[in-house]
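Up next, chain A:
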Amino acid sequence: MYNNKHIWARKIGFGFGENDNVPDDINAWNNEQIVKSFETVGVLTRSSKPVRWPEEYNFSFEERLQRAYKYDSERKDIEKSKDLSGFEKKSQIKALRTETDVSLLDVYRFWNSAIYSEDVIKQRFTHFWTNHFTVGGNGRRNFVIGDFINRVIYKNLNSSFENMLYEATSHVGMLDYLDNAESVGEKSESALWDKKRGKLSGLNDNLARELLELHSVSPSRNYTEEDIRNSAKILAGWGSNIDSLIPKYKREQRRKNSSPGSLKGFIVEPYFKHRAEPGKKIVLDKEFGAGKKTLRKLTNMLSKDDSTARYLSKKLAIHFVGESVSEDEIQSIYKVWKESAGDLHEVHKEVIRITKLTSVKKFLWPSTWMFQAIRVSGANIMPGFNEEDWFGQPNSEPRNILKEIGNSFWENRQPDGYSDKKEDWISTEHFDRRVRIATRISASKPSKTGEEIAHIHDFSDKTKLAIDKAKTNKTKMIVALCSPDFMEV
Partner candidate 1 sequence: MITRRHFLSGTGAGLFLSGYPVHGFTKNAIDGRIIVLLLEGGMDGLLAVPPVGDDNLYKQRKDLVASNPLKLNPLFGIHPNFKNFSQMLAGDQASIIHATSFPYVGRSHFEGQNVLQGGLKTPFSIKTGWLGRAMDTAQIAGKAMSLETPLLIRGATDFENFYPARIKHTRNSSSQLLDLIQSTHDLDMQKVIEKLKQRSLGMVDMNTRNLARDPLSLASEAGRSMRKETGPRVAVIKIPQFDDHAEIGRDIGHHPELFTLVDQTIAKLKDELKEQWSNTIILTMTEFGRTVKENGSAGTDHGYGSVGLLAGGLIKRSSVIANWPGLANRELYERRDLYATIDYRSVCAACVEAAFGLDHSVISETVFRDKNIPRIYRHIFG
Partner candidate 2 sequence: MADYFKNSLYSFTIFFVIASSLHADSDVICIQEFLKKTVFDPGLVDGKWGRDTGVAINSLFEQAGLNKQGQEVTVDQANEICTFLKSDKYREILEIGQFKIFSIDIK
């Protein structure tokens, strides 16, 4: 039972900070959180108040592509130039990167949302689903991950799992990450052309396997290798290597009638018929035809499957309630999932309801813990998005810190995502990171003290005693933030 509003706000959101109005009616707040639409906010500089996140930093996919193209072509020009010295070249390339890099700003947006925006519950669900539909990062792919998080995950929080599954599967980032862009049907035109040229090409079952194993029905469905193979056949033809999008964009730009929307076919629902596999396919005893619309039919079937409902109800329950969630609690969510046919609005409402009533504790992800620590303490550890680092570039610390605590969505990782098990996060090094973050926070002018936090969040007597024994305000804050009362909720 979560009667303390502050503790509840940490269980389901990021806690209440100095910029938050603690609501009188917490149930109304819960409902409002998932229904209302909110602005994204951020801070311009370290010491300023939160303002609306600048529209020019919300990049559409075309803009992202445009910037990547610009960086690519202009960098080559700079490097080839005979008039510039080595040093001049370096600084120009740096300036170019500042101008074009979107991923750093995406990370900033991510940080600022967690610390300053109002829609905290939606963000927690966004973190959950982004982790579920893991798209690993790397130099190239990082510029689309922000788009994935906002357009595929956040925007679908109130629609259906069916929509989210389809859009996640058909997103350029996912198709690139799991090698589907390389997969061609063995009987496709593309494969036949390749064969004539003596080149081998064919199906790649990577995405198909994870689609069934991790994203929808899970191994409990007892699908066969045939099912995976045939799913791969349905997926063949989808996706474009992100690397090759840039020259394609270049070619489109050169055409006389090019417009920003001309690359739509490469970006949204990127399907290429000449790479697709013709003919019928059978997956889980159901027959599918060929063509672009088939993928949606497949993902719809998977999303409606009972195994999907069970698997995801359990995953949601473990993430929000805790590892020792009961079968009854999972069943409640499962029931709502089934009755609403995977309507995420209804499902999320039920998750919130069940979580509010539980007595089970969850050991928080490092990133969740960190955002809560910053928000609740009112510290300012990150520069604003308008502040630059020593090299005149957007500060890369937010991204580095997320990487260091082992919980970043912009890093390479396995498709099964970050663990929800406490034991996977309690190693010496993980703990060391938390202490370091807490130290940074304590030194960044927090507006609350460790004792205040302990009081507001009903810490145990044992912890309060330890905080008491600490000699300085800084150490009191560190003890408070690194106590189990704050790490678990």
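How were these picked? Simply put, all candidates are chains of the complex that A comes from, given by their letters.
FYI, a contact is a pair of C-beta atoms (placed from the backbone, for glycine too) under 8 Å apart; a residue touches a chain by one contact, two chains touch by 3 or more; residues count from 1.
None of the values given here were measured: they were computed from a predicted structure.
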item: Touching chain, any copy counted, for chain A within the complex - options 1 or 2; value: 1
item: Parts of chain A lying in touch with candidate 1, wherever the complex brings them together; value: 136, 138, 140-141, 176-179, 181-184, 186, 191, 200-206, 209, 213, 219, 225, 241-243, 397, 400-401, 404, 406, 412-416, 423-433, 435-437, 439-440, 443, 460, 462-463, 465-467, 469-470, 475, 478-479, 482-485
